[in-house]
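Missing here is one protein chain; the remaining ones are kept as they sit in the complex.
In order of appearance the chains are A and B, and numbering begins at 1 in each one.
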Amino acid sequence: MKKQKAVIGLEMHCELKSNSKVFSGARNSYNETPNANIAPVDMAFPGTLPVVNKKCVADALKMSMALNCTQPEYMYFDRKNYYYPDLPKGYQITQMESPVGINGHIEIEVGDKLVPVDIHDIHLEEDAASLDHYFDTSTIDYNRAGVPLLELVTEPCLHSAEEAVAFLEHMRDVYKYCDVSEADTKKGQIRCDVNISIMDEDATEFGTRVEVKNVNSFGGVYDAINYEIKRQSALKEAGRYNEVEQETRRWDEESGTTIHMRSKVDAIDYKYFVEPNLPKFKITKEWLEELRKEIPRLHLERKYDYINNYGLSNYDATILVKEKNVADYFEECLNLGIDAKVASNWITTQVLGYTNKYEVNIQDIYLTPKRLKDLTDLIKDGTISSKQAKEIFFKVIEEAKEVKEFISKDNAQISDKEELTKIIEEIINNNLNQVNEYRNGKTNLFDYFVGQVMKNTRGKANPVLTKEILNDKLKG
Amino acid sequence: MGKFTKEMVDDYADKLLIGLTPEENKMVLDEFEAIDKSIDVINEIPNISEVIPMTHALDDFAFELREDIAEESIPIDEALRNAGGVEGREIEVPKVVD
Partner (left out) sequence: MYMEKSISELHDLLKSGKATSKELIKESLVKSHEVQEKYNAFVTICDDAKDTPVTDELVSGIPFGVKDNYSTKDVLSTGSSNTLKNYVPFYTATVVEKLFNKGAVMVNKTVLDEFGMGGTGTTGHTGIVKNPWDPKRMCAGSSAGSACAVAAGVYPYALGSDTGDSIRKPAAFCGIVGYKPTYGMLSRYGLFPFASSLDHCGVLTRSVGDAAIVVDAMKGKDSHDMTSWDSSNINLTKSLTGEVKGKKLFYIKEIANIDNYPHASKELREHLENFHHILDKFRNLGVEIDEVSIDQTLLNAIPAVYVVLSCAEATSNMSNLTGIIFGPRGKSDKITEMMKEHRTNGFSPLIKRRFVIGSYILQKENQERYFKNAARVRRLIVDKMKELFKTYDGLILPVSSGPAKYFNEGDDAIDENTNVLEEHLQIGNFGGFPSITIPDGFINNLPVGINITGNCYDDANVLNLAYALEGTMNYKGQIAKEVE
């Protein structure tokens, strides 16, 4: 059999952050108490009507622009009609004909390569209610009904489980950067459908496409894709590719397999048509420009900026851009004039070490970029040592005081050349044996002398100056 | 004719979660034939496919989207008072299986 190539398309649903639901005024937040976040239209009481939430549209448009999609002149909604007990109206309000974005494209990082991904469309829609199942009954909670969802559909342009997961992770970060979603898979805020087919590597025609529905973790997406590639390839290898059916399957987390749901012939016709209760909404250029300004610089762009223009390592840059708050903190440090590498070192080790340990937000710690600047300036001009700076770092945060409060005569570094020279000369005079050994080639004794100086000054000697004077004096 | 059959009518009805008697099935077919003939009239209108379908009664008025302000939830007793099956704060139905 020829070498096979996988062709993968993703449908990624992500819950948006907002005060109220997308088509009703009910609260949009997770609530343990069932049916505590409900408006009449969420339960489809006769005569109720949907009303579009402006913030949800704004956030959807921001994402559309972030994905380099084309925005429509008029946005409207469509009904997707089907019967299911979790769908109170008997249809879902979604966007089919005129979504917030079409024909987008982005680049994602897979390993150390940049991979282009084409976006078919991105659209705003509503979530369904949630069902709980018991022995012979189910119960329905409408808290989730009407929660805003953004559905993003890629072209079938991905070729491995790694790429698919990298795309999802990339998008999760984009959603978080733009602050439109918590994008937390653990809370079920991201759900995926995956389309997978295989084809000969040199073929031009796609193979038979299988859709795997309701994969709710990135790990699940990874495993489901690999399972399907293996399943389809095995059938093809065995000469039974005709048994690969255009069908919808379901990912079964427990068994780690996909299970047949329905065949193409049983595909539901959703009878889409334009939602008449929501008028066509003109998206003005002015509004788009306003929204565009609210889109922050995204993580990948920042990362390459840090590497290429500030000389950071890929490793450090990756850590810095992982969260927008951290990257913003770093960039403020740069704006204040802290050397990029110095700032990066402080943030990736000390600052993040602290925020991770105490689970606090980098934006909330007392050591602001301005105070970090004060601290690093003192190291630079030799007032304090790095070791002292680390101690002061904690004190600033814990005691919420300015850096200068911790610089006293008592702990200031000895950077006075004359004073240090005096101390060093005294040490040399008291250790003449070691001086001789050093001069006879036992150069590793240098550290011994540094140690003596530090001991003598209780660590306050400026290490650079110390080394300089020692070098000079030991030469003899 | 023959493009809409008795079997199709039953299939459509079934998907709409509706049962039809044989008489009702026949009436659908008869009515449909009439509609289909009048649709033929529509399809004869020249350049019809170039017209933008009119999906709303008005498409010339300015309106605003709703500000993102959360409102109080419906009182639970009111939300559930018309339901034929309730368990605690939820609607109860026979078990839903995929």
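Everything below uses one rule, namely that contacts are C-beta pairs under 8 Å (C-beta built on N, C-alpha and C of every residue); 3 or more make two chains touch, one makes a residue touch a chain.
The structure presented is a predicted model; accordingly, all values stated were derived computationally and were not measured.
Participant: Where the complex has a chain not shown, which of A:10, A:43, A:166 or A:427 is the residue touching it?
Facilitator: If we include the chain that is not displayed, A:43 is the one touching it.
Participant: For the chain that's not shown, point to the residue among A:277, A:415 or A:434 touching it.
Facilitator: A:277
Participant: Could you pull out which residues of subunit A are in touch with the chain that's been left out?
Facilitator: Listed in rising order, the touching residues are 40, 43-52, 79, 81, 83, 85, 88-91, 136, 138, 140, 269, 271, 273, 276-279.
Participant: Could I get the residues of subunit B that touch the absent chain, sorted low to high?
Facilitator: Considering the whole complex, subunit B reaches the absent chain at 4, 8-9, 12-13, 15-21, 23-24, 27-28, 30-32, 34-35, 37-39, 41-45, 48-49, 51-58, 60-61, 63, 66, 74-75, 78-79, 81-85, 91, 93-96.
Going forward, only the chains that are shown with their structure count from here on.
Participant: From the mean C-alpha coordinate of subunit A to that of subunit B, what's the distance rounded to whole Å?
Facilitator: From the centre of subunit A to the centre of subunit B is 41 Å.
Participant: Can you tell me which positions in subunit A touch subunit B when the two form their complex?
Facilitator: Per the stated touch rule, the residues are 18-20, 25-28, 33-40, 43, 51-57, 76, 83, 85-86, 131-142, 250, 261, 273-274, 276, 279-281.
Participant: Per the contact definition, I'd like the list of subunit B residues that touch subunit A in the complex.
Facilitator: Residues 17, 53, 55-59, 61, 63-71, 73-74, 76, 79-80, 85, 87-96, 98 of subunit B touch subunit A in their complex.
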